[in-house]
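First the structure, in the form of structure tokens, and then the observations on it.
Only one protein chain is missing from this complex, and each of the others stays in its spot.
And now, chain A:
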Amino acid sequence: MTTPSSASTKIGNVPKSRAAGYPIIESRGDRFRDGVRKWWPYYLMLAPGLIYFMVFHYLPVWEAKLAFEDLRIIGPNIWVGLKHFAQLFTSPAFAQVLWNTLIISAMKIAFVFPLPILLALLINEVRNPRFRRSVQSVIYLPHFLSWVVIAGIFIAALSSSDGAVNDLRDAFGLERRSYMTDAGAIRWVLVWSEAWRSAGWDSLLYFAAIMAIDPALYEAAEMDGATRWQKMRHITLPGIVPTIATLFILNVGLFLHAGFDQVFNLTNDAIRDRIDIIDTYVYRLGIGGGQFSLATAAGLFKGVIGMILMIGAHTLSKRLTGKGVW
């Protein structure tokens, strides 16, 4: 609040004309307008992102009502309640598909999630900058390959007749093994192909978090005679816990997204019952068969479960580490 005596002085971003004569109570709207006027180039840069999220993430939430309707091309949709959910949950393959999704997601979280953290810690310990940059460039590359290409690479490398992995087994006197048709091996193929593709790229975030740690902490530790292992354990690792917690919570939120592109490209009839996940099942029945309401019901189911898991993980993380996503 300002007084008439101070009207000639600009207080904050309040224009002089508006401050003349009367006390000024700046409303939230005024502050927003003034902010936009002052920071418009930044708002302009923000706009595409906002529009993207509005169009592709918020508006579709309303259209999720399709899960409760029969879609009609001509005339209004017909309200059918939980019919499509019932169809989904009672279909003969759904229990297996849900189980596959949970198992594959859990395996990825258990084995793939820690890899980028480990990789970032190791890269941080490399002292030769040129070597470090080379390693980083090499491990980032798989991220830019599509799953079609990666599937081709893995199928060729794991081929039982002339694949590199089986040639190696041969060299060690081990029996050749058809990994791509082996019901016991195929989920591990998914896990390690995911790790090969994403561990390097995902380590970038952790590496950036490590770079943000105050160097003074390392200097103080060195003066106290800390070893590299002790510095990693007591400074680096605690320094990236908020990043780990945030990414873990976000990963848990996407728990039911077990990797459509990956499974779609790596599956075959021999092991479909082991790796058919909700996404591939819905693609066949919902999208391929034109049953968009069914596909929407499955999407909504995944979204609700994901939200519950994310809130649960956030709450747990807050309690354990004091850090969460908000």
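Everything below uses one rule, namely that contacts are C-beta pairs under 8 Å (C-beta built on N, C-alpha and C of every residue); 3 or more make two chains touch, one makes a residue touch a chain; residues count from 1.
Just so it is clear, contacts and distances are computed from a predicted model.
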Which of "Transcriptional regulator, PadR family", "Lipoprotein LipO", "Cytochrome P450" or "ATP-binding cassette domain-containing protein" matches, in UniProt, the chain that is not displayed: "Lipoprotein LipO"
Sole residue of A:I74, A:A171 or A:M223 that reaches the chain not shown, by the stated touch rule: A:I74
Touch residues of chain A, complete complex, unshown partner: 71-74, 87, 90-94, 155, 159-161, 178, 180-181, 268-273, 276, 281, 284-285, 287-292
